[in-house]
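The complex is shown incomplete by one protein chain, all other protein chains being positioned as in the whole.
Note that the chains are named A and B in the order they appear, and that numbering of residues resets to 1 at the start of each chain.
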């Protein structure tokens, strides 16, 4: 099957989604990220990999946190980074998305990081850029958030080692979550035998079983004996009475408290993509507790984004050289 | 005649307008830009010319696209770039324009890129900066946009070679266009024998003939046998019923369609400063067609801005050394 993320040699040239990404690619990214983590711990945070290359952060949807992590990662690779808040830019003046992209290409872009409220935006851009230019999806609508999934995989591998013996639970607003979808694809590809999704009926979409995930509506059942708990952020801005009576109600049933966490394995780790709503989806005692690995996720996220940008750039340049 | 853009040796120390700029200076900029275009095609986009120098992008009028091109150009020269959106800054607190400039000088500025809604702003700043500090006009009111004109000249020279045998038509809202004025000055200086402006009577100011341009109100007449068509952006935000009945009406008479373009020479090129209003001043079939050189304009624009910043900085440092 054709995969727009890979070149003819099967190398990663864009990162758009974890869906359909082979295990060897996922593992390549995690291994490369491990090198950056080790280098960082040794005090070495700067590499010449993208020196003289231009990275454009295109954020059609505002996210200071994610934009910042990509900026940091690009600067670690010595790239020249330009971040564009596109609402304030020429799309306002009636320019189409592809006109904007083609203009930035003409300005000498080598890599686009794209965040967009519409599913498929990064794919569309990847289909239309010139050979030699890479696209990294930083979140598109409800569809995918592959670098978040990869940092989640990095974190799980770091703390738990082997995916093939793990029970992983993803908890909360599965319906609106691109993180949940991307995590499920990555987990199943990496051989995780049991992925669970836990949430109220109104927040779990149909088709979870076909993705390889088991659905639970009760936290006590869903958390029982799991090794990893991935809490999702409750998007207050997306919530209305249609989905949930109140955040207080949500916390009562699905908020992760020490009591509920006690149902998981004693050495279970707790993850969260941030920013956390303390007292909504997670209790502060858990967020700040010994089982939480939420801050290591952030550190690993920089390394994973650095690895992804390095890999797709190297493979694009390889392709460019052959063309 | 005194020209504030040149030093006593006749070297370019500020770029404020193409009006009165000698042919040898225009040619010097285009030649230097050609070196950056060639280097870029060879994969070399980074130069140490402005290493350790501070470039300030002062955008008193918002323009993400133009600001980005100057940022990219300055980074290619290894400058430290600071972009300031001045509405949000201290002018709000009652500081005058010149106080702001003098403060930034005191912070160690070496080069100011200035975009301002008022005609003459860049000139005013150039008159008041210390020796050794360069000013580049990135658009002032309806007055001038010299780097846009220079990239237009670069594009024409690239595709057509000799200016002295060309018919060039500039089409659209001439009245509000600093691009049109700057293009006309550059074209006549470079020896272009026939410059035409085409547009409705309400959008062509008086005095065009004295600038050396011939006025046409009919596209069929104006486009006949031209070698170059420069379409202008219709500034929707400036339009009101006073100038035009509707954009639909404008497209009917002045929008560049394949049919109208067929009246020009068969190898005529089509230019546009961007961002385009497709279906208003230009038909998509033309914008994406074989005669359009709109994306090469963008690439050349980076090279031209790089060349301008390099030249004025080198000449300012030369002057500083002699002073």
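FYI, a contact is a pair of C-beta atoms (placed from the backbone, for glycine too) under 8 Å apart; a residue touches a chain by one contact, two chains touch by 3 or more.
Because the structure is a prediction, the values reported are computed rather than measured.
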Just one of B:3, B:27, B:82 or B:247 touches the chain that is missing; which is it?
B:82
Please identify which residue in B:38, B:51, B:220 or B:262 touches the non-displayed chain.
B:51
For the full complex, which residue in A:45, A:128, A:214 or A:317 touches the chain that was left out?
A:45
Just checking the interface: what residues of chain A touch the absent partner chain?
40, 44-46, 62, 64-65, 68-69, 71-72, 75-76, 236, 274-278, 280, 295-299, 301-302
Chain B residues that touch the omitted chain in the full complex:
51-54, 80, 82, 84-85, 88-90, 93-96, 99-100, 102-103, 105-108
